[in-house]
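Of the protein chains in this complex, one is absent; all others appear in place.
Lettered A, B and C in written order, each chain numbered from 1.
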Amino acid sequence: MTLRRKLWNGLDPEARVLPGFSLLNKVIISVILLSVVSALLGTEQALTEGYEAYWNIWDNFVVSFFAIEYAGRIWVCVENSRNGSGWRGRLRYALSLPALIDLAVLAPAILFSVGSEAYVARLFRLMRILQLARLGRFSRAMDLMSTALHQRRTELQLSLAVAVVLVIVSSTLLYVVEGGHQPESFGSIPRAMWWSIATLTTVGYGDVVPITPLGRMLSAITAIMGIGLIAMPAGILASAFSDALEERRRKAEAE
Amino acid sequence: MTLRRKLWNGLDPEARVLPGFSLLNKVIISVILLSVVSALLGTEQALTEGYEAYWNIWDNFVVSFFAIEYAGRIWVCVENSRNGSGWRGRLRYALSLPALIDLAVLAPAILFSVGSEAYVARLFRLMRILQLARLGRFSRAMDLMSTALHQRRTELQLSLAVAVVLVIVSSTLLYVVEGGHQPESFGSIPRAMWWSIATLTTVGYGDVVPITPLGRMLSAITAIMGIGLIAMPAGILASAFSDALEERRRKAEAE
Amino acid sequence: MTLRRKLWNGLDPEARVLPGFSLLNKVIISVILLSVVSALLGTEQALTEGYEAYWNIWDNFVVSFFAIEYAGRIWVCVENSRNGSGWRGRLRYALSLPALIDLAVLAPAILFSVGSEAYVARLFRLMRILQLARLGRFSRAMDLMSTALHQRRTELQLSLAVAVVLVIVSSTLLYVVEGGHQPESFGSIPRAMWWSIATLTTVGYGDVVPITPLGRMLSAITAIMGIGLIAMPAGILASAFSDALEERRRKAEAE
Partner (left out) sequence: MTLRRKLWNGLDPEARVLPGFSLLNKVIISVILLSVVSALLGTEQALTEGYEAYWNIWDNFVVSFFAIEYAGRIWVCVENSRNGSGWRGRLRYALSLPALIDLAVLAPAILFSVGSEAYVARLFRLMRILQLARLGRFSRAMDLMSTALHQRRTELQLSLAVAVVLVIVSSTLLYVVEGGHQPESFGSIPRAMWWSIATLTTVGYGDVVPITPLGRMLSAITAIMGIGLIAMPAGILASAFSDALEERRRKAEAE
């Protein structure tokens, strides 16, 4: 077996016969997770100030690691028959979605790592979060969930439409009732919507609350409607999951 | 085919043989949505100040558009055999609910557009929100939902009744316990209800909270009851949707 | 038919052959509802100040009405064979729960209506809320609900036990972590429980929040646990209602 084939066996999950991930892919997944976590933590000044040297070493390691991984994948991709052979095969792979995400993460990190402002470099570091998309392979449970969500598409859309109408009606009423008393918070319908969504989702920040008796009465009705708004998708999803699982069981029995 | 019949084919969904909406109705739906969104945004001073001229042009366009649409519908309605023919048929159509909504949106817009205060004109512009009712044609999903809600009518009414009793009992207790300490917020039962509903729906604005240990204990119990209050309709609706869908499947198999 | 028997037909729901309520009972139910609503509203000074005369007339009317109703029921109760006849039957009825509730509402209203302080009279007026218990006759839906709740008794108790353990653990942790920084809010476990219950039920008043990074981390985990705490009873009740209805349907088919 050539070195290229060996490396391909380690890199491409499709090349693997055994279940689970290869050792190389486990290392790559770990580095992705660490790089995402470090990108998130790296925005906190309390954690970076005074440790810039260590952060730079780590950043350079991550960028180098992904650059080598990218180069490696471009080199071995022709082993996968789906991509075809030669430079044409490599180009086809380079234009596939996973390879483009890799490039989007990598390119700015290389371009802006030298000589640019710390703030800009930090923002581009956040691009690494995109790599989480590469981890999205919880196949079976994911399938079941997307089936369940897809089958109840219309019901979920309808409950979203009901939510939109409730937001419009409640914020219009509160604008009319409270607008004169609290122009800062209810002086226009878009402003009242902030309160309306916080109430209907039962988040209830409490930064904006009605103060007139009529406004509070309408607010109480809105809050009660909000419970229905939570109960509806919960009910729809409950029956969706229940059906999707029964379907799967039936198929398993039929086989 | 006469012009009137052609126009009727475009305007009346009942005249259409193909599924979906005609091009003319798609245009009308778009104008309705835009007019509603603009009525909502038009209440925000930051978006209107300095642009009054543009808003006036748009308002005049919308009013003219709906006026022409209204006139057109009155003209062609006699093509629909349900309305009958001649002026009698036109009168019957004009007194139907959709036509009355159209008129309710149109009439004040025309009457108050000239010479009235900006505030009054803006309020009447909000009447356009009524036109959302014209869009309510998500037939199948809507049917399923209303069936589900209707079949569990008594259970949902009962959980509303339980909610009302919980609101009364908890606000009475907090009025007795906290009334003396915070007369502004708990000095009467209707005042304590504001807190009670915010707690039972788990909205929890936090503008009004008990401060005595006993009040906090009662408040904690109320919050826990609130979870039951959310769980109950969620459970009722879940089993309702599940049943409504099974019913539909059975009917589909029987055919 | 004697007058007593006629009156009994009107007063006692058991005497009625037709479905629904008799005219007399409809009047009584209306007066009960009005008296409860007025007792609630009567605690609000803004609604009573300056109108004391009208409130007194209404209070006297309500008390007289219930006094006459009570006397009437005592008089006619012997028509119901369950109570037996003569004074012994009347005594047995007078010691039944509904009659005792009536008396508990009536007695203090008569005793304290004359010459006592307004505050005391108002508190006793709140006793009228007890009369709501007399309205609890939503038989079929109530049965279904209590069956559903009863069958899942152990599961619901268990999720309450899980909730209690979560409250204890989270408030102990926050007491240890935040106690030194916010002694007023987290200086003891019972104090931290106020925050803990507000978080786990997702009420989130926001009057008490952790300020240390570790406290916020623990708080975030508590909030996520809280979602599970809502999802669990919702799931239990959903399957309970679904089962209770299927049971009923099976019985209906078997008959």
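The rule is short, and it goes like this: contacts are C-beta pairs under 8 Å (C-beta built on N, C-alpha and C of every residue); 3 or more make two chains touch, one makes a residue touch a chain.
This one's a predicted model, so the numbers in the text were calculated from it and none came from an experiment.
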- prompt: Quick one: which shown chains sit in contact with the chain that's not drawn?
  reply: A, B, C
Query: If the hidden chain were put back, which of B:G42, B:P190, B:G215 or B:G235 would touch it?
result: B:G235
Query: Of C:T43, C:N83, C:Q182 or C:T202, which sits in contact with the chain we cannot see?
result: C:T202
- prompt: Looking at the whole complex, which of A:C77, A:L158 or A:A238 touches the chain that is not displayed?
  reply: A:A238
Field: On subunit A, residues whose C-beta touches the chain left out of the figure
entry: 36, 40-41, 43-46, 123, 126, 129, 132, 138, 140-142, 144-145, 163, 190, 193-194, 197-198, 201-207, 229-230, 233-242, 245
Statement: Note that subunit C touches the absent chain at residues 154-155, 157-158, 161, 165, 168-169, 172, 175-176, 187-191, 199, 202-206, 209, 213, 216, 220, 223-224, 226-228, 230-232, 234-236, 238-239, 242-243
- line: Where subunit B meets the chain that is not shown, the residues are 202-206, 234-235, 238
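Just so it is clear, only the chains that are shown with their structure count from here on.
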Task: Point out which chain occupies the most central position, where each centre is the mean of Cα atoms.
output: B
- prompt: So subunit B and subunit C: same face meeting same face, with over half the numbers shared, or different?
  reply: different
Message: With centres defined as the mean C-alpha position, give me the subunit B-subunit C separation in Å.
response: 31
Task: Can you check how far apart subunit A and subunit C are, centre to centre, with Cα atoms defining each centre and the answer in Å?
output: 45
- prompt: Taking each residue of subunit B in turn, which ones touch at least two of the other chains?
  reply: 190, 202-206, 230, 234-236, 238-239, 242
